[in-house]
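Of the protein chains in this complex, one is absent; all others appear in place.
For reference, chains read A, B and C in written order, and residue numbers begin at 1 within each chain.
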Amino acid sequence: MQSIERNRFSFIPATGDEQQAMLQKIGLQFDDIVKCFAGNSCVEGGLHLPDGLTEDQMVEYWDTMMSRNSGPRKASLLGAGAYMHFIPAVVPHLASLPGFITAYTPYQPEISQGTLQSLFEFQSFMVELTDMELANCSMYDGASSTAEALLMAHRVKKADRVLVAATVNPNYLATVRTYLEPHGIAVDVVRMNDGGRVSMEDLESQLSASACSAVLVQSPNYLGIIEDLGAIGTTVHAHDALFVESFTEAMALGLLKYGVGNGADIVVGDGQSLGLSMSFGGPHLGVFATLKKYNRDFPGRIVGESIDTKGRQAFVMTLRAREQDIRREKATSNICSNHALNALTAAVFLGSVGESGFRALACENVAKLQKLISGLEATGHFTRVFKQSSVFNEAVVASSIAPEDMRSRLAGVPVFPPLALARGVVPETQGMPHTYLVCATEMLKDSLLEQVLGALS
Amino acid sequence: MQSIERNRFSFIPATGDEQQAMLQKIGLQFDDIVKCFAGNSCVEGGLHLPDGLTEDQMVEYWDTMMSRNSGPRKASLLGAGAYMHFIPAVVPHLASLPGFITAYTPYQPEISQGTLQSLFEFQSFMVELTDMELANCSMYDGASSTAEALLMAHRVKKADRVLVAATVNPNYLATVRTYLEPHGIAVDVVRMNDGGRVSMEDLESQLSASACSAVLVQSPNYLGIIEDLGAIGTTVHAHDALFVESFTEAMALGLLKYGVGNGADIVVGDGQSLGLSMSFGGPHLGVFATLKKYNRDFPGRIVGESIDTKGRQAFVMTLRAREQDIRREKATSNICSNHALNALTAAVFLGSVGESGFRALACENVAKLQKLISGLEATGHFTRVFKQSSVFNEAVVASSIAPEDMRSRLAGVPVFPPLALARGVVPETQGMPHTYLVCATEMLKDSLLEQVLGALS
Amino acid sequence: MTLYEKSVAGRSAFSFGFEEDRAAAEACVPEFARATVKPLPQISELDLVRHFTNLARTNYGVDTGFYPLGSCTMKYNPKINERMAADPRLTVRHPLDDATDNQGVLQMEFELKESLQEITGMDDFTLQPACGAHGELTGMLIIHAYMRDHDAKRTKVLIPDSAHGTNPASASMAGFQVVTVPSNERGGVDMDALDKLMDDTVAAIMLTNPNTVGLFEENITQIAELVHARGGLLYYDGANLNALMGLIRPGDLGFDVVHLNLHKTFATPHGGGGPGAAPVGVKKFLADYLPIPVVVCRDGQYTFDENRPHTIGRMSGFYGNTAVLARAYVYIKMMGRDGLLATSRAAVINANYVKALLSPYFPPAYDRPVMHETVLSAKGYDKYGVTLLDISKRLMDYGYHPPTIYFPHFPPYAEEVMMVEPTESESKETMDLFCDALIKISQEAKENPDLLLSAPHDTVVTRVNETYAARHLVTSHRDKKGT
Partner (left out) sequence: MTLYEKSVAGRSAFSFGFEEDRAAAEACVPEFARATVKPLPQISELDLVRHFTNLARTNYGVDTGFYPLGSCTMKYNPKINERMAADPRLTVRHPLDDATDNQGVLQMEFELKESLQEITGMDDFTLQPACGAHGELTGMLIIHAYMRDHDAKRTKVLIPDSAHGTNPASASMAGFQVVTVPSNERGGVDMDALDKLMDDTVAAIMLTNPNTVGLFEENITQIAELVHARGGLLYYDGANLNALMGLIRPGDLGFDVVHLNLHKTFATPHGGGGPGAAPVGVKKFLADYLPIPVVVCRDGQYTFDENRPHTIGRMSGFYGNTAVLARAYVYIKMMGRDGLLATSRAAVINANYVKALLSPYFPPAYDRPVMHETVLSAKGYDKYGVTLLDISKRLMDYGYHPPTIYFPHFPPYAEEVMMVEPTESESKETMDLFCDALIKISQEAKENPDLLLSAPHDTVVTRVNETYAARHLVTSHRDKKGT
C-alpha cells in the first residue's frame, strides 16, 4: 500500500502522516477497523483494474475513444423519443453553476433555496404547459413517468387492467409492461385506425369489455400524429377510467392542448427537448402533472411555497407523507432522487425562450417538417403515409430507398438518418416498401435541408 | 426604427412601451435628447453592417468560419513566447465563475473581496517564484511589461540609454523600442557570444562606454538558453544600472533562480504558461516584480492586506498614489485595466499544481526537450546548435530540412511545426543550412513524439 | 420573486432566426387553434442570468463547504468529469443512431460495465437505472421474474428495520410483500429473527452493507448461507459501497443482485436531487433477466444485445443516463486500482476519526469501529430543551451542511440521531473544524439554548415552516394567483 501513503491521488487530501495521526486519535490501526470482515473473502492482491490515469492521460484516452464516434451532426432526421434542438448558451451556463450542481436533495431548506425555488418554477411551468393543477419536480424520464402514471391510476381505480394506445412509443409501452407485470395488471392495446390515430371504435369496445383503471394515449403519437385528445377524454371518462395523456416531444406543449380541457387526469412525458441534450439517451426529464384531488396519490417530490420565521417567502419540499422515506412500502412510489437538475435546466430554458419564443419554436418545428416532407415527396422517392392526419415535427413516409441505402446516401450530410420502421408497423404503400419515421426541428436549416434532399434525390 | 420598437434584441430588455413611459418621465422625445448633435453629420440610413444574427445563426456562422483553421493540435514544437501546456479542468472552471468574470476593477473592496484576495494570492506567488519583494497584480503581457520595466528604470536612473541582450525575444525588443522611442532613450543591443548567451565582454564594454539606466536580459533566452543571471547581475550593479530579468516561459520559474539572489531590480515576463491558453496570442499575462525600495516607482495596481472596521482581514488596492487616476500625467504608467482575470487564473493554476507539481512540470519540460533533441539528432537531419549551453524547453537545431518541407512532413501530425529562424540569427552549421527553434513541453507525449520523429526521418 | 413575478410583456431572451408564425402553423395543424395561450414568463437574458445566478448563490453545495450528509456520500465531484460529460461527441449523439456510429460512447459504457463487474464481483450489469431506487426496482423485478419462473410462491422480501426507505418501497413496487427484520443489539441483522422469518415464501433479503448505521454486517456469511440454503436470493443496496472498494466485494460475499449509486460512490454530482445513475449487477444465472438492451463487445465491435430471453423488459426510454455514466467512468479510470482502495480506506479512517472526536459529546449507540459513516446521538440535549433539529440548524450558522438527521428510525436509534459521513474528500483540518463547531454548539445548548432554537440566523431565510407549506398548498405560480 505504499502508493497510498504517497498521496498521489489528488481527490484524497489526507497525507500518510495525517492518516497516522487520525488513526492514533481513533486508537486503532486500519486493519483493526476492518477486522469486522473476518472470515469473509477479502480482495486479494488488489482489484484487477488498471492503474489510475492522471488528468492529462485521461483527456488523451477520452479523445481517442470519442473519436471512434462518427462526426459532428447539425440536425437530426431521427426523433422517436429524443430530439435535437438548439440549446441557448445561457441554459447550460446557468444550470451548471456550482451551487446547483454540487448540492444534494434540498432536505435543509434554509441552505437550499436555490434548488427549491428553481424546482417550484419548473412545477409552475409544467402546470401551465400541461394545463393541469399540480406537477411534481420531476421523474426520471418520460417512459418511467408514464409507467408510474399507470401505477397511480391503478392505486386510485383498483381495476387490474389498463389500455394503452397502439400509437404510443414502443419503448414507453415496454417500460409500462415491465412496471405493471408484477402487479398482475393487464396491459391491453387499443388499435390504430387508418389515420394513424387511436381507433375510437376499438377504444369504446375495449372500455366496454371490462373495467379499466386507465387509458394511456400519446400525442403527438409515435408516428408524429396529433391525437384527438378531447374526444378520447370524453370516452374514457364515460367509462370511469383515468385518462393519461403522454408526450415525448415537449416542444409540442407550446401549441397543443393538453390537460383538464381534454379531461386528462394525469399528463406525463419527457422534457428532454426543453434545453437538454440527447446525450445518447440520458439523463432526460420525466414530467408528471395531475389534479389536486390526487395530491395524496401521485409519485415523486414536490416543492411548495411557505414562509420562514420572519414571514418571508421560502420554499420547502411538501406533501412528503406520500414518500418512501416516510411511508416505506406503502409509499406512492419508491422514487427518491429524481432528475431535479434537469428540471432546473428546463426552467432556465423556458425562462430563456419565454412565452412567444416557445410558441415560435413550436411553429418553426411544424414548418420545418412540412418543408422536409414536401422536399422528400418532390424527389419522387417518398410519399407521406397518413396524409390526412396533422403532424407536429415527425411523420411517417414510405420510400423506395432501403435503410442501408439511406444511411450511405446520408453519410456525407451532418444529420442523423431517420428511423427505419419495421415492416407492418404502418400499412404498406404501393411501390414504396420501406417506411421511415422522419423528424425535423428548427435545427434543420434550409441549407442543410437542401443537402439532405440532394443526397436523397 | 420600427424594428427597435419590437424589442427583438434579447440583450435589451426595454419594450417600446417602457421606453415611451421613460421618455415621458424624462419629458423629452429621443430626438430632443440628440439635438446636441445638431449641425453634425449623423449616420444616414443606418450603418452599413449586416442584420444581426440570432444565437443559432451565430453558432452556425462561427462553426463555418472556425473550420477554416487547420485541425486540432495536441502539442507544439513552436514556442518563442507562447507555450502549449496542459490546463487542468479545475482552472478554467474556477476562473470563469460569474462572480469573477463579470466584476469590474475592485474599487469597492467590501463587495470585491473575491477579486482582491485572488490577486493578493497571485502577487504572493509571483514574489516567491521571482524571489522579489513585491509584485503587482498584472500587466498586459510579457512584452509590454518588459517595456514598462525599462521606462521605470529610466525614471529611477534617468540615464537616456538602456542595454538589451541580443538574445531577448525579438517581439519584446520591438515593443521596448516602441515604448522608449518618444522619450529619446537609446536602446543598445548587447551581443550574443558563441554559446548563445549574453557576451560578458560586450556587456562590460557597453556599460563602461556611457551611463545606462538598465540592462535587460531574458532567461531562458529567445534561443532557449539559460543565461548566467548571477554573473550579469554583478556586472550590471558594478555600473550602477538597474538589472531587469525577463522570461517568456513561466514554467521555468519552477526551477531557475531569479530575483534578488542575482541582483535583479525588476523581474518581468509572461505568465501565459500558468494555466492560460495561447489563444492566438492573447490575452496573456504580464508579470512585474520589483523591490520594496521602488514602491513609488513601479507601474500597475497592487493589492494589500488590511482590516475592516471590525478588525477582520480584508484586502484593498493600495499604493494608489502612483496611478493615472490620481496622478494623471505624472503617474508611473498609464495602465488602468490590466489582466487581472488572467492573474487570478494563474493563481488557480499554481494552487492546483502546487509546489512539487510545479517543480515536476519544470523537470518534465526539460526531459521532454532532451528527448526531442536526441530523437531529432538520431534522424541524422538535425543537430543541436549551442550544444554546450543548458536549455529549458526550447533549443535551436540546425537541419537539412527546409521550412516548406518541414511543414508538409508534419502536416499529418497534430503538432504545431517549429519556428524557422531567419538566416543569420545563429551561426551556420555545415551541411544543415536551416535553423529552427524547437520547443517541447509535457504535452509532447511519447507516442506523439514518435509520430513527429517518424515524419521527420 | 419567481420568474413569473419578474415577467414583463413583450420582453424576451429569445434568440432564434425565426419568428412565431401561428397562422402558417394552424394551416398545417388545425388542432393548434384549440389550445389557449400558455403563459410563460417574459424576461430579458440579463434578468434571467441574475435570477438563477443569485439563486445558485443561496444554495449550499460540496463546492462551497463540508456536506457530511450520511448515506449520501457527498464527495468531491471532479471538474474534469464535467468537462468530459459536456463533450459534444457525447451530448450530441442520438440514442437510436446506429451502433457503428457510436463506437466511442459504447466503448465507454462497456468499459464501465467491466470495471463495475470487477469492483463488485458480479458477472453482468445493466446501466439503465436512473437512480438508486430505480436500480432497486430493477433488481427486485429481476428477482420477481426469476422467482415467477422458478418458485412462484416466494412473494415476500425481508428487509432490516435499518434499511433506507427506498428498499421496502422498491420491493413493494416490484410486487413483493415486505417483511421487516429487526436489528440485534450490535446494530446488525438479528439472526434468530432471520432464522424464523426466512421460509419458503421469501424470495429475497435486501441488505445494505455497511448498513445505514455505518456498520459492516458481521454475520454476512451466515446470512448468505442461510438465505441461499432456504432458496432465497440476496440483494445488495450498494449506496454504501464507498467503504469497501478494493477491500471486499459484494459478489464474493454471496450477493446475487447489486445496485450501485454512481452519484454517491463514483463521484457524479447529485445536482440538488439527481440525475444519478444506478447500474445493477447480477450473477450469471440472472444475466438473462437484465433489462434490454445490454451493451456488449463482439469481435472488437461494441453493440447492443437485445437477446435476453427472460428479460424483464425496459426500465426507461433508452439506455440510462449516459452523461452520468461518463462521469463515473472517468472517475474510475482516474482512480484506478490503488486509487479506489485508497478512497475506501480514507473514507473509513475519516468516519472513525469524526466518531472519535465527537463521541464524548454525541455518543454512538455502540462503540464499534464504523465503516464510512457514524451515527451519533443528541438525545442528551433534550434536557436543555434543545432537539437535534435545533443543533442541525445551528450548524448552518457555522457554515456547515448538517448531517442526515432522524434516520435511521429503529431502536436504539429511534430518536435524535445524526448520521455523519465525511467521505474521503475531506481533509483532517476540515473535520477538526466541523467537530469543533459541533462541540461549541453542544456548549451553547447548555448556556444559551435560544441560540439554537432560533437558528439558523445567517442564512437567506430563517427556519422554514413545513406545516404552513402543507396547510396552504402552493406548488405552482397558478396556485399563487389563486390565493
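Assume a residue touches a chain if its C-beta (ideal position, glycine included) is under 8 Å from a C-beta of that chain, and two chains touch if they have at least 3 such contacts.
The structure displayed is predicted, hence computed values, not measured ones.
Colleague: So there's a chain missing from this view; which of the remaining chains does it actually touch?
Modeller: When the entire complex is considered, the left-out chain reaches A, B, C.
Colleague: Among B:V189, B:A331, B:M432 or B:A455, which one is in touch with the chain left out?
Modeller: Answer from the full complex: B:A331 touches the omitted chain.
Colleague: Looking beyond the chains shown, say which of C:L3, C:V49, C:L234 or C:V464 touches the absent one.
Modeller: C:V49
Colleague: Considering the entire assembly, which residues of subunit A contact the chain that has been omitted?
Modeller: Contacting residues on subunit A, toward the hidden partner: 7-8, 10-13, 15-18, 53-57, 88-90, 93, 98.
Colleague: Contact with the hidden chain only, please: which subunit C residues?
Modeller: 6, 8, 11, 15, 44-47, 49-50, 53-54, 57, 62-65, 76, 78-79, 334, 425-427, 429-430
By our rule, only the chains that are shown with their structure count from here on.
Colleague: Compute the distance, rounded to whole Å, between the mean C-alpha positions of subunit A and subunit B.
Modeller: Whole-Å distance between the two chain centres: 47.
Colleague: Return the residues of subunit A touching two or more other chains; collapse runs of consecutive numbers into ranges.
Modeller: 55, 59, 86, 88, 97-98, 442
Colleague: Please list all residues of subunit C that touch 2 or more other chains.
Modeller: 11-16, 43, 45, 49, 53, 78, 80, 82
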